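Of the protein chains in this complex, one is absent; all others appear in place.
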Amino acid sequence: MTKSPEDLEASRSAVQASAEDTSAAEIDVAVGKDIIGKSPWEIFWRQFRRDRWALAGGVMVVIMILLAITAPLFARIVGHGPNEVNLKALDQFGLQGAPSWWPCPPPQEITFTGGTAESLGQSGCTAVPGYVLGVEGPGRDQFIRILYGARTSLFIAFFATGMAVILGVVFGLMAGFFRGKVDTVISRATDVVLSLPILLLALGLAAACGTTAEGCLGGLIKPGLILVGLIIGLFSWPYISRIIRGQVLSMREKEFIEASRSLGATDFRIMAREILPNVAAPLIVYTTLIIPANILFEAGLSFLGVGVPDEVASWGAMLASSGSAFTYAPWLMIFPGLALFMTTLAFNLVGDGMRDALDPRTQV
Amino acid sequence: MVAVVAVLGIVAAACGGNDSTSSSSTDTGSASADLSGGTLKFAQLADFYSALDPQKEYSAVTWEYYRCCLLRTLMSYKGVPTDQGGAEIFPDIASAAPEISADGLTWSFTLKQGVMYGDPFGDVAVAAGDFIRALERTADPAANTGGYSFYYSPIKGFDDYAAGKADTISGMSAPDDSTLVIKLTEPTGDLGYRFAMGTTAPIPPNGDAKYGAAEGHERNYGRFMVATGPYQIQGAADLDFSVDPKEQKPVAGYVPGRSLVLERNPNYDPATDDLRPAYPESIEVTMGGDNNDLYNQVSAGEIDFVVDGAVPPNKIKEYTTDPDLQDRLNVYPSDAVRYVSFNLAMPPFDDIHVRKAINWALDKQGFRQVRGGETTGQIAGHIFVNSLQNNLLADYDPYATPNSAGDQKKAMDEMKQSKYDSNGDGVCDDPSCEGMLTITDREDPYPDQAAILKDNLAPLGITMDVKELERGVMYNKCNDANSHTAFCIGPAWGKDYADGFTFGGPLFASGGLWESCCNYSLLGATPDQLKGWGYDVTSTPSVDDKVAECSAAQDEARFQCWADLDKQLMEEVVPWVPYLFDNSVDILSPNVTNYSFDQFAGLAAFDHMAVSGG
Partner (left out) sequence: MGRYLIRRVLFMILVLFIVSLLTFLIFVKLPAGDPARRAVGKSTTPEQIEAAREAFGLDKPLYVQYARFARGLVPFPGWFLDEKVYYSYGNFVSVKEELFRRLPVTITLAIGSAVIWLAMGIPIGIVSAVKKGSVWDRAGMLFALIGVSMPVFWLGQLLLYVFWFKLRWAPKSGLDIGASIWVSIAQGKFILPWITLAFTSAAFYARMVRGNLIETMGDDYIRTARAKGLSERRVIYKHGLRGALTPVVTMLGLDIGALLGGAFITETLFAMPGIGAWAVQSIGTNDFPVVMGVTIVGALFIAAANLIVDVTYAFLDPRVRYT
């Protein structure tokens, strides 16, 4: 499941490396040379662009986002929404139909003891025209549902991760900047949250508040996507917080901070104007690394039955109900799993690419 | 009782009759030496609801374990289908049918000699007083949670004992060890059937403890149960009833949530029993696992049978269409009905037109299709299983629609008459129609059925907030009047014995209200009760009078009475939408060489299953 980012050391030296780049460029400019200095950002992007895998990952992410956004459009084109039931897409045994292009055996008449001649068709699968990725559940379009599942995963990715980032940055900044008691309290809190049996508590929270009508706290916490997102975000902020704290600690003593302070800048201004932009790079890297973990976390919760409610399409839930279906309906298990895998892969590629761009030493 | 087995039925239903069967090797009941021996390997998805405690367990699966194997009762069943006498009772520990006095108020049973208990009471013979002990425990509120003690209220003094007003049940006496006399407060023609259920199985004496071997085990006597049947729980010989109950170690062969092993009861004398062939040497049950995975294991021969699973549609298809597999598929009507229940105290379900509209709208064919199609049962047009009414209402379907797929137009026409449709357009305008709390079982296909229902009701302006829960939790929530559940999708109800009272009483009479069992619709609730449960609605329809009338009726008039009640429920009360008369569908592993269907429990008869290879 989620893990501590392995490359804390690597990133710390990476930031130093890029900081050195900056001073080198600044010196050149100061000396009056006609060199077009590159900001750390530009160096970063140039490295990133060179990495074919990272680019591929980036493209995949963009495609995913586009697909998620245009999901309703596809639904309109195909003619069914994600929750529309169409019993005709099931055969008489209630078996889901295969994608329209799936190689199903041709129908054969089979008679059996006591059977009526017209009541039986084939023993294999039934390819249903009009269903690109086959039929799911009580006759829903799996293609559309996977598209809508992308929305769920992306929502979790951005909402939960966003929450983690906000909390993590705030706490990390405060801990690293103010040090002393503030640091101790926040660091202890971080350690405590990191030590919690996360999945269990998340399961418990989701189950306790997600499966009753009333929810928790007198209806304040209601089941749904937001609850799941909150839970995931609440448990992932320590990772960000630790990174940020580390960055801030190493940056605190630098001259430009001193300079700002001597100009009379307030703490807040220093944090916002000077420090934050400089931690942005590793922050982005770690954020992208956490996103796939959060996506898998939500899928896991849905798989165990405590994630999002039924109407909300979720890849994890789709895998839960169709996991053992490969013996007769492999498309139910292949496509949602593939979607989940590719999404996580894409974000991992992007994250890796970014991390390598920051610190070329670890590049493949 | 709660019919746990989910089912698919092919041909049985297609042929139109209620009691036709597909090809299967059935046993006539005669023991054959060739079939004896071997270990049956069972899988069970869920553990027993109440850890096998006989005074608590009220489910088909447990009842089969009791009947086939663990607990003999005064009267019992043969473990065969209806057409072979499977719904009739025969003397088991009783030596003959009971003697009934002319006024119907006194029943006398004479017991067989030489019926011994299982280990560690192997040298103790069953005595009449042991039945009194069992009935006392049945009445005891500390021990009978979840059970069916209401069946024994006609016994004089039973309710007084239950209320703590008496030390014994005055109406039961044992003049000698072989004679049991029961006095009733009113004639109860089906008392024999009531003494064929597990809660009446004898409990052996232990010193001078009030409840004998069950003393001190209010919570879980099941783990200390003393058997009387052909089998006992493995490790029973090591039970030590001489120490304080709190110090006693539970039987090793039953690990709650994990496994149950039954071994032969060494003290059982087959000569005293002509109901049970008891072929297998032992039965090993593992609990847990994935439904589809378990059925794959059955096909592969790694386990022999899944006790409480639902044969997945692909397996039904496979076994139906493959000539080599067809004789390992068994389909029988299980005398159970599947339904969606309404809570009549939750608006808008306090308006009969809304309930009727839903009866028109629900796609029963679709519900059956996602269960697995025609194999799984016959579309139900009414509530009571046909065999309980002697097929009087076999063609009665007041809400019949083309292909039973639901009729939107008729539904909307009905809705127009409701007060919740203020502008008469057939769509509910009231906020109470939105987000109605719906509980369903989370195993397949119930969530799919919920999705179908959502689809059916959307045009009527009714939207649902569906919660998928584990089966036991679902039943509990549906039953709990405090949960304010509007719809309950997923319950099934099977007959406890072949009489309409087993439907009418628990399901629709006020005796079945919370905290008792199974009147989910809250029929017959008093205004005080409704207020106490937090409802604004102040009254619900009651059919108590009719139920009382029918349970006093006899013979033909009784069948007709239940039929009339059924009609009344379907047309004037509308507490449910019944959608399927359930079939029990089993597939067997290649190792199973004999099979019989037990009409009593609505499951395979475990003692008739023979297994090759050992």
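The first chain written gets the first letter, and so on, giving A and B; residue counts start at 1 in each chain.
Here is the rule we use: a residue touches a chain if its C-beta (ideal position, glycine included) is under 8 Å from a C-beta of that chain, and two chains touch if they have at least 3 such contacts.
Keep in mind the model is a prediction, meaning the values are calculated, not measured.
If you put the hidden chain back, the residue from B:D322, B:D430 or B:E470 that touches it is B:E470. Of the listed residues B:S95, B:S153, B:S178 or B:S259, the one in contact with the hidden chain in the full complex is B:S259.
Touch with the chain omitted from the figure is made, among B:N296, B:N390 or B:T463, by B:N296. Of the candidate positions A:I43, A:M174, A:V285 or A:L340, contact with the unshown chain belongs to A:L340.
Only one of A:I43, A:L95, A:L296 or A:A329 touches the chain withheld from this view, namely A:L296. Take subunit B: the residues that touch the chain left off the picture are 47, 49-51, 141-142, 144-146, 219-220, 222-223, 255-259, 261, 284, 286, 288-290, 293, 296-297, 300, 302-303, 442, 469-470, 472-473, 475-476, 479, 515, 517.
Taking the whole complex into account, subunit A touches the unshown chain at residues 1, 3-4, 6-7, 9-10, 13, 188, 191-192, 195-197, 199-201, 203-205, 207-209, 212, 214-218, 221, 292, 296, 299-300, 303-306, 316, 319-320, 323-324, 326-327, 333, 337, 340-341, 344-345, 348-349, 352, 361-362, 364.
To be clear about the criterion, only the chains that are shown with their structure count from here on.
Looking at the complex, you find that subunit B touches subunit A at residues 8, 10-11, 14-15, 20, 22-23, 290-293, 296, 313-314, 316-318, 320-323, 326, 363, 365-366, 369-375, 437, 442, 444-445, 447-452, 454-455, 465-469, 483-484. Only residues 83-85, 87, 90-95, 110, 112-116, 119-120, 122-123, 137-138, 140, 211-213, 305, 309-311, 321, 323-325, 327-329 of subunit A touch subunit B when the two sit together in their complex.
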